[in-house]
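For this depiction, one protein chain was excluded, whereas all remaining protein chains were kept in their positions.
What follows is chain A.
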Amino acid sequence: MEKTMTPVLDVEKIEQAGNPVSGAGKSLTAKRRRYGEIIGRGLAFSCAAAVILITLAIIYFIAVKGLAIFTVNGVSIRSFLLGLQWYPDRPAAQGGPLVGAATMIIGSVLVSLLAVLLSTPLSVIVSVFMVEIAPGWGQRVLQPAIEILAGIPSVVYGWIGLSMLVPFIRIHSGGQGFTGFSLLAGFLVLSVMILPTVISVSADSLKALPGQWKEAALALGSTRWQTIRMVLVPAARTGIITGVVLGLARAFGEALAVQMVIGNTREIPHSILSPIMTLTSAITMDMGYTIMGSMWNNALWSMGLILLIMSFFFILTIRLVVKRGMVK
C-alpha cells in the first residue's frame, strides 16, 4: 500500500554499482556488512514468520482439541449446537452424559448483541462530536478519556459490575426473587467496555472523509445536522460498521467481566433480569475442575473452538464490508 509512496530505491544495485566501499566486496568491513545484512534480514523475516506460525498453531491445536467431542466422544454436531441439556457427567445408568451447548451459545449471542445495540448509537454520536462538532475539545479531552476507558482492565469492569450494578439491579427489580446477577448486568457492563473500540474506529473513518463533501453539503444550504445525517455518517458507514463488528467481537469473547455479573445459570433467559451463562463463562469456570480428555473437558474445548470460529467470522465480515465499501 504505502510501498508505492516511498521512492523505490534498489539498494542492492546501488551498493554493487556505485558504492565505493561495498562495491569492492573484498575489504573486511564490506564483508562483515554483507553478512550483517543477510543475518538482519533473516532475523526480521523469521520474526514475521513466527507470527504466521503462532496463528496456525493456535488454529490447529484448538481445532484438534475442539473436534474431539465429535470424533472421540461421538456427539453429533447438531446435538452439541442445538441441545439444551447439559449433564456432562451423568452416569450411563441414568441415560449417559449429555452436552448441549445451546443455552450458552444463546447467552453469548444475546448478551453481546444487546451490548452492541446499546453502545452503537452513543458511539456514533460521540465520534461525530469528536470530529465535527468540537474537534479541538474532542482531541484534548475526549481522546485521552477514551484511551483511559480502553485501558481499564476487564476484571475491574467486572468488579464494578459486581459490587455496584448487581446490587442496584437487585434492589430495583421489584423483589421477585431476582438476585441482580443477570443478562441486564452483563450487557450493561459490556456496552461500556466496547465503547472505546466503536468510537475510535468510527471517528477514524469520519476523519478520513474528504473535506469537500462537507463543504459542498453546507454550500448547498444544508444545516450541520443535515450534513452529518445525510452526507457524513452515510459516507463513513463502512468504518462505522467495522467498528461495530469489532465491538461485537470483543463483547462475544469477553470472559471475566461477564462471568462475574451474569449469575451463570444454564437456562434460556425469559427476561433481561434472569441469569444466563455464556460460552466464555463456562470455559472460565469449568476448565480448572475437569480432567483433560474427559467428555466434559472436551465440550469446553469445543466451546473454545466456537469462539475461534466466531472471531474468524467477524474478521471475514469486516473484510467483506470494507471491500463492498470500496467498490461503491
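Throughout what follows, a contact is a pair of C-beta atoms (placed from the backbone, for glycine too) under 8 Å apart; a residue touches a chain by one contact, two chains touch by 3 or more; residues count from 1.
Operating definition for what follows: contacts and distances are computed from a predicted model.
Engineer: Could you tell me which of "siroheme decarboxylase", "Phosphate transport system permease protein PstA", "Electron transfer flavoprotein subunit beta" or "Glutamyl-tRNA(Gln) amidotransferase subunit A" is the UniProt name of the chain missing from the displayed complex?
Structural biologist: The missing chain's protein name, per its UniProt entry, is "Phosphate transport system permease protein PstA".
Engineer: Given that one chain is not shown, which residue among A:L195, A:A217 or A:A299 touches it?
Structural biologist: Final answer for the missing-chain contact: A:L195.
Engineer: Tell me which residue among A:V201, A:A249 or A:M295 touches the hidden chain in the full complex.
Structural biologist: A:A249
Engineer: On chain A, what residues meet the omitted chain?
Structural biologist: Spelled out for chain A, the touching residues are 1-3, 6-7, 9, 11, 14-15, 19-22, 33-34, 36-37, 39-41, 43-52, 54-58, 61-62, 65, 122, 125-126, 128-130, 133-134, 138, 141-142, 144-149, 151-156, 158-160, 162-164, 192, 195, 199, 223-226, 228-229, 246, 249, 252-256, 259-260, 280, 283-285, 287-288, 292, 301, 304, 307-308, 311-312, 314-315.
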